[in-house]
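Yeah, one chain of the complex is gone here, protein chain that is, but the others are all in their spots.
All chains are identified by letter, namely A and B, in their written order; residue positions are counted from 1 within each chain.
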Amino acid sequence: MLSDTVLRNTINIFITNLQRKQIKGAYHIGRACADIMRTIVSSMTKKDTVQQVIDQCRLVAVMLKQAQPTMFVIGNVVRRVLYIIRDEYAQSNSGTQQTVSADSLHQPNLANLLEAKAELDYTKPVEGDFKANILSEIKELISELDNMNEGISEVAIEHVHSNEVILTIGQSHTVEHFLKVAAEKKKKFEVVVTEHAPSYSGHELVKSLSEKGISATLISDAAAFAIMSRVNKVIVGTHSVMANGGLIAPSGTHLVALAAKKKSVPFVVCCGLYKLTPMYPLDQDSFNDLCNPSEVIPPELYNLKDAHVLNPCYDYVPPELIDLFIMNETGTHNPQYIYRVLAEYYDTRDYDLGVYQD
Amino acid sequence: MTKEERKALYSKQVDNKKTSGNTPHVPSTGQQPRKQSIKSDQAPTPSVAQTKNQEAKQQPSKHQDGKQQQPKLQNQKQLGQKNKVEPTESTKQNRLFSHLDKYVHPDNRINTAINDPKLHPIIVQLGLQYATGAIRGGNARTLALLIALKQVTSDYVQLDTEIMNRDFGNKIVPMIDYLKQFRPLSVGMGNALRHIKQKIFKLNPDLSANENKNKLVEDIDIFIKERITVAAEQIVNNGVARITNGDVIMTYARSEVIEKILTRAHCDGGKRFRVIIVDSRPKNEGRELLNRLLIAGVDCTYVYINAVSHVMKEVTKVMIGANSMLSNGSVYSRIGTAPVCMMANSYNVPVLVCCETYKFSEGTQLDSITRNELGDPHEMCTIERNHMKPVLMGHESNPNIHVLNLTYDVTDMQFVDMVITEVGSIPPTSVAVIVREYRQK
């Protein structure tokens, strides 16, 4: 257990960077989070109970989430770690080494509905190996995060064939990595990239792909519908995947997804497992954020300063527009299967990590 | 086209340029210029010699001198072809769009035109205005064309040996061909021209030249008045009537007719509504509309097209203009219109298209690729955000990078709820009916 002061010192710098958005990118934030979790678990002594460790992890999650509420990977990584802890504890408690299926033990279930659920008591002291096991599992989790793109590329390669035209939105590092790997494997295909104003990340991607010998075409966001009849597949990344199989993705994705549906073009989403979030969005406003309006109209245009300018960061894409998910650990599956992946990697008790009380 | 073939073509073109020097190459066979006006009279075949070319260039005679036809026609032929010899624009083509004409910078075309006796100076000026975008938008371009034609008509001198209705018709052909180089004719322009040509053909050869000229100028004026000016008025009135208090109206890029509707409804109609302007790169035409609406005092919100799904839930109507309406009920309009209409349709928001009947076309198009216009790739590469480097500058040298700047797209009929024209509000299915009616007139 880390003392309060030590804990705060560890995460203070991270919190400040989060608040100022100086640390960007889901991977970096998730990784940093996993490191903090590892620190907490490492500091666990014989006197500490598992409940205390769980509580401390949840507290850290809440504090970090407050710094950047739309960064779901923070909560997700913490939930993964908590699941590891609970699973390990349940195994060591039940005595047997059977692979305890997540559902029958922790999750509420139709089968055990009529039995009064016996809650696991996390305040009992733990055996020797417990901490070591957990640390090794966290290490695996971290290596999973580090090698996420490789895992996805391996699976996604099968879905690209020769002479295909692939459309992507802006620059997703996962998709970029996957396309380069596909090109190395001598697949011949063309990529069309929407420039994704006002971030213009599409330009970077086109340049980067061309350097690897991939034929890349830049189009404006408005042309995505016009070109859709010539596209074979749409492959995009996302900010996060929600519990109903929908996406919170960079703004403009909903438009492309709808166009793909109208033209019957498969819409494929590639992302790491750590982006899977056990929350349900209602509509376009759920979990959304507004970006800087001067990216849309530069402040030099004085005559337009009285206009009301909107620049939303994210779009909600409903699950019926998505055809396939490609994730690193779980392979490919459709949006209707997401609930199952959730149940296998997160514990329902951790869905709600709590509100920060100062 | 593989890389090797492309390289061979490129080197051949470079060689061509070296051998021909500054005199443009004239083919000995009757190779027609790529774009011909639809009902062009038969162009006389070039009986060619390159020496004659040199002569022609040195004579800055006015176009009225009919005897200078042949050599000038050769000049015309040169201008009619694509300038394949210029390597400044990339010769690589995205294979999807190889059937569309490549974008060529206007400077490359203007050089030989200035002293061409076949072209009235006002036409030369018009071509430049089209190319640089100084005159932009369906109505503006058509109006400018018709006004220029009126001037050309007034300046026409009929020779004794010629009959006006045939001779004048022939004289107009090279001018139109010249204009087409800069930007393809829009459907509206095509329809107007066809109308004018019919009028020319029906000119009575027994009347004097002046009387014919006056009649023609009058005909052009009537067309402008009926089909463009008054039609626009009607549409504006119709459109204003469709706006109710409390409306949130979404529009895309900049349509002249929509601008008029919104300002009129706000200032004269006294209606309370607000406007959401959706815009996109690279042209950012919506900013001009935003500016004018702000001056008029309309409550405006401005977004880029990526934010459309976010704002759509507040919208009560979508109103857009069109470049033309196709016979199958589809709308041919600025690129980006189709996704906006599609999104509106998915939110059950009605889509209203405002379009004059002179822009109705007999043709149809199933998707946006069959016929389109490619714009300047350079526009796409420039980024207006100060701290970001435009990484794609100089992309011409990289064979793997293509930049596509489409100008138009086709919006399917199912996304359109109503078309407002000067003859009233019609469902998109009735566009073909209107086309038939006007054809019979």
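Before moving on, here are some points about what is shown:
Assume contacts are C-beta pairs under 8 Å (C-beta built on N, C-alpha and C of every residue); 3 or more make two chains touch, one makes a residue touch a chain.
Following the convention adopted for this analysis, contacts and distances are computed from a predicted model.
UniProt lists the omitted chain of the complex under the protein name "Translation initiation factor eIF2B subunit alpha" (options: "Ras-related protein Rab-22A", "Translation initiation factor eIF2B subunit alpha", "Ultraviolet-B receptor UVR8" or "tRNA-splicing endonuclease, subunit Sen54, N-terminal"). Across the whole complex, the hidden chain's contacts among the shown chains comprise A, B.
Listed residues B:S346, B:N398 or B:S425: the one in touch with the omitted chain is B:S346. Listed by residue number, the positions of subunit A touching the unshown chain are 103-104, 107-111, 113-116, 243-245, 280, 282, 319, 336-340, 348.
Summarising the interface, subunit B meets the missing chain with residues 346-348.
One rule holds in what follows: only the chains that are shown with their structure count from here on.
Subunit B has its Cα centroid 46 Å from the Cα centroid of subunit A. Contact residues of subunit B toward subunit A in the complex are 94, 96, 280-282, 287, 290-291, 294, 299-311, 313, 335-336, 338-339, 342-343, 346, 367-369, 372, 380-381, 383-386, 388, 390-392, 398, 400-406, 409-410.
On the side of subunit A, the complex with subunit B involves touching residues 165, 192, 195-198, 200, 203-204, 206-207, 209-211, 213-227, 229-230, 250-252, 254-255, 258-259, 262, 283-285, 288, 295-298, 301, 303-304, 306-312, 315.
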